[in-house]
Every structure is written in structure tokens, then in C-alpha cells.
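Excluded from the complex is one protein chain; the other protein chains are retained at their positions.
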Amino acid sequence: MKQRLERATGQHPGDSPIIKTSVRLLVPFVQLFGLYVIVHGHYSPGGGFQGGVALGASFILLALAYDLKTSIRHFSEGANAVLANTGALIYTGVAALCAVMGGLFLDYSALDKLIPLGPIEWRSFGIFLVEVGVGLAVMSIMVSLFWDISSGGEMDEGL
Amino acid sequence: MILNIVSIVLICAGLFFFAVGTLGILRFPDFYTRVQAAGKCDSLAAVLVLVGIAVYNLGDLSLATVLVSIKILFIAAFVFISSPTATHAITDAALLIGVKPWTKEKNTP
Amino acid sequence: MAKVVTFLVMFAFWVVMSGMFDAFHLSFGVVSCLLIAHFSHSLLLYGDPKSWGRGFFGILFYLPWLFWEILISNLQVTYIVLHPRMLDLIDPQLVRFKTSLKRPISKVTLAQSITLTPGTVTVDIEEDELLVYALTASGAQSLAGSAMERRIAAALEGGK
Partner (left out) sequence: MEQFFLAIGIALMLLMFLSLYRVLAGPTILDRMLGGNVIGTKTTALLLLIGLLYDNVGMFVDIAIAYAMLNFIATLGSAKYFLHRKSIHLEDHQ
């Protein structure tokens, strides 16, 4: 018993092929679920924030099962920073565009003057645009929080 | 009516295995044996309850309810893959940290 | 090839999840599935394209038998849990045993099946050796050369 425990302690932790294979099979479905929650935000529970969390969780799952490098290879640091800012930009951009077009801040029906679709359709579509922005921002900020905390800002190893 | 009976049987069986799993993690002497109860009984019980709910949901047949039932089956498949993986992860961590297993020789006089 | 198959699988999943067939949701479904097919195609499927379909149907035929085994093993665990003198029945031990399976996916299937069936939990896989924690001595002995391994070999590695 003692020998086996020592041999088990000797190997590199977190290298189990069981976890790797199971996670690899599950990750694409988790990602699609995140996108589904974002797109269906105004029919079912959820929306930008929850969908973003599910998307971010898929990359965290990759980092947990493999290591930080695999996670970064699938979703680079540069793309992460760009997406976080793009998400915030979409949100404020849509909101400010509403104000510029003569409505209130985040009053989507004002966008009707830009592309005439009808104010009610614009209210629905505007919420969708804002939720895409929120989802992108939440996803990238969650992933970068995990990367930074787990590796102490080094982005090389950890967890 | 037949669907209702099938779903009642499935859900009751699931509840029974949930109860056995809970009793198992309360009664077993050490961590590794508790993992056995939690890992097996709970995953089977969750799958049984979920399939029972999916069968009951087919009671008023339409496209929407069929799709919802398939989604519930997706959750069952997810539990079926993820539950052994989580069990494996916890057991692996316990062995690497060095939690001492309960053995028969040591504990019987 | 991997991308196309991933896209089709993902789109089927999307249609079931969404349940709405208007142009708005379907078009976003196509966009989402394309995104995932582009970024994650190496995750879901790998290796020889011919093995995907065979693996899928092999698993499909393997599952009912596995479910029956799980039911029986649960009844055994139930007997142990509900027995008043439980400590006399159990005899936990760590067991190593070699498997003849080659592909990683079939080893993982074997490990998951062992975790789900008679009183055993797979602790680790090293190359072709599995470290198994068994609840009873009979459970530990039933592992080597079991029917489970043969069935997985037929399902996932047949025709090699």
C-alpha cells in the first residue's frame, strides 16, 4: 500500500486521460449551449451574462483538464483582450447610438430612424445586440480572471 | 395512462437509489468507500429520475414536448458522462494527497 | 472533414435545443455552429474519419448491456449499504490490472464503465495499466479478462 501511494504521488498531478477525454467530448456542447443561451435570451431564462459564463466555463474546463497552455492555444490572450473590449464597445456603442439618433440612452426604438424595421422589432433586436456585447465581455473577462489567478499572472503553468 | 405508470415506476426507482446513495455516504467507514456509493447510486438514480420525467412529459404529444424530452435525455447523457469523471477526479486527488484507505486487516481485531 | 462532421452534429444539437424554426434563430444557429466548427473541431473528433461512425454505433449497441450491468451492480451496492453488519461484507483493496485495449477512447470507456459497475472505481490509467479501487474481493477478481473488455474491444476496436 505504501509503495503504491508513493508511486502515485511521484507522477505529475492532473495528467489523467479519463478527465482529458471526457472534457474533450463535452466542451463543444458546452460552448454551443452558451451561444444558445445568448441568442435565446428573450424567450427563455438567461441572456448575455449567463451565456457568457457558460462560454467562459468551457475554456476554464479546458484549462482544468489539460493545462493553461492548451487553453491559451484555443483562445489566445490577444483575442481575449480584443473580445473583452469589443463586447464593452458594442454595449456602449448601441446605447450611445440610440442617444445620438434622438432617443434616450439604450432606447432601442430610436434606431428605427437609421434602418427602418419598425420600433417593436428594433426593441427586440437591440436587446439581442446588447446581449451579444455583454456575453463577449463576460466570457473574456471570466477567462482572463481565471488565467491570471491560477498562474499568478505568469500565464505559464498553474492549476 | 401507461406513460404515467411507467414514469411513476422510474421516478420511484430513482428515488430509492438516491436514498441508498445518501445512506451509503453516511454509513460507509472511509472516503474511498463513500465514493463507491456516491458515484454509482447517484448517477443511476439521476438517470432514472430524468428519464421518468421525460416519459411523463410526453403525455400531451406535440413537437415542443418531444424536443423538451430530448433535452432532458441530453441532461441524462451529460450526467452519465460527467458523474464518473467527477468521481474519478476526486478519488485521484485523494490518493495523490494521501488519504489513508480503510482496510479490513487493520480494523478487525 | 472533421469540421463538416462537427458542424452537422452541432447543428442537430442546436435544432433540438432551440425548438424555433424561424429565419432569425436558424441563421444564428448556423453562425454559432460555424464558429464552433472552426474553433473546436479538433476537440470532438480526432483520428481516422472511418472510426467515428463505427465508434458511434458501437457505443450505441454497447450501452444497453452496460445499463443492465449498472443496474445489477447497484443492487449489489444496495445490499451492502442496507446490510446491518456492513463492515463484515466489505474488504476494500487497490488492484492493478493490464488491459489489451489500444485506443485511448476505448481505454477511457473501459475506465468509465468500471467506475459505474460492481463495487469498483478507476483511480488512474498509466499506459496500459488500470489502477482500480474495489469494494469487495469478488469485485476485484471479476475484473481481469472480463466480458466488459471484450465487448468494448468489439465495439470500438473491431475490424482492426
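Quick notes on this structure:
A, B and C label the chains in the order they appear, each numbered from 1.
Please note the rule applied: contacts are C-beta pairs under 8 Å (C-beta built on N, C-alpha and C of every residue); 3 or more make two chains touch, one makes a residue touch a chain.
Source: prediction; values computed, not measured.
Here is the thing to keep in mind: the chain we left out touches A, B in the whole complex. Contact residues of subunit B toward the unshown chain are 4, 8, 11, 14-15, 18-19, 21-23, 25-26, 31, 34-35, 38, 42-43, 45-46, 49-50, 53, 56-57, 64, 68, 71-72, 74-75, 78-79, 82-83, 85-86, 89-90, 92-94, 96-97, 99.
In the full complex, subunit A contacts the hidden chain through residues 9, 13-14, 19, 23, 26, 30, 33, 37, 44-46, 50, 54, 57, 60-61, 64-65, 158-159.
What we mean here is this: only the chains that are shown with their structure count from here on.
Look at where the CA atoms of subunit A average out and do the same for subunit B: the two points lie 30 Å apart.
Distance between subunit B and subunit C, defined via averaged C-alpha coordinates, is recorded as 15 Å. Counting partner chains per residue, subunit A has residues 1, 8, 16, 18, 22, 25, 29 touching two or more of them.
Among the residues of subunit C, those touching two or more other chains are numbered 13, 17, 94, 111-112, 122-124. By the touch criterion stated above, subunit C contacts subunit A in their complex at residues 6, 10, 13-14, 17-18, 20, 25, 28-29, 32-33, 35-36, 39-40, 43-44, 94, 104-105, 107-108, 111-112, 122-126, 131. Partner subunit A is touched in their complex by these residues of subunit B: 78, 81-82, 85, 88-89, 92, 95-96, 98, 101, 103.
Against subunit B, in their complex, subunit C makes its touches with residues 13, 16-17, 19, 70-71, 73-74, 77-78, 81-82, 86-87, 90-94, 111-112, 115-117, 119-124, 133, 135.
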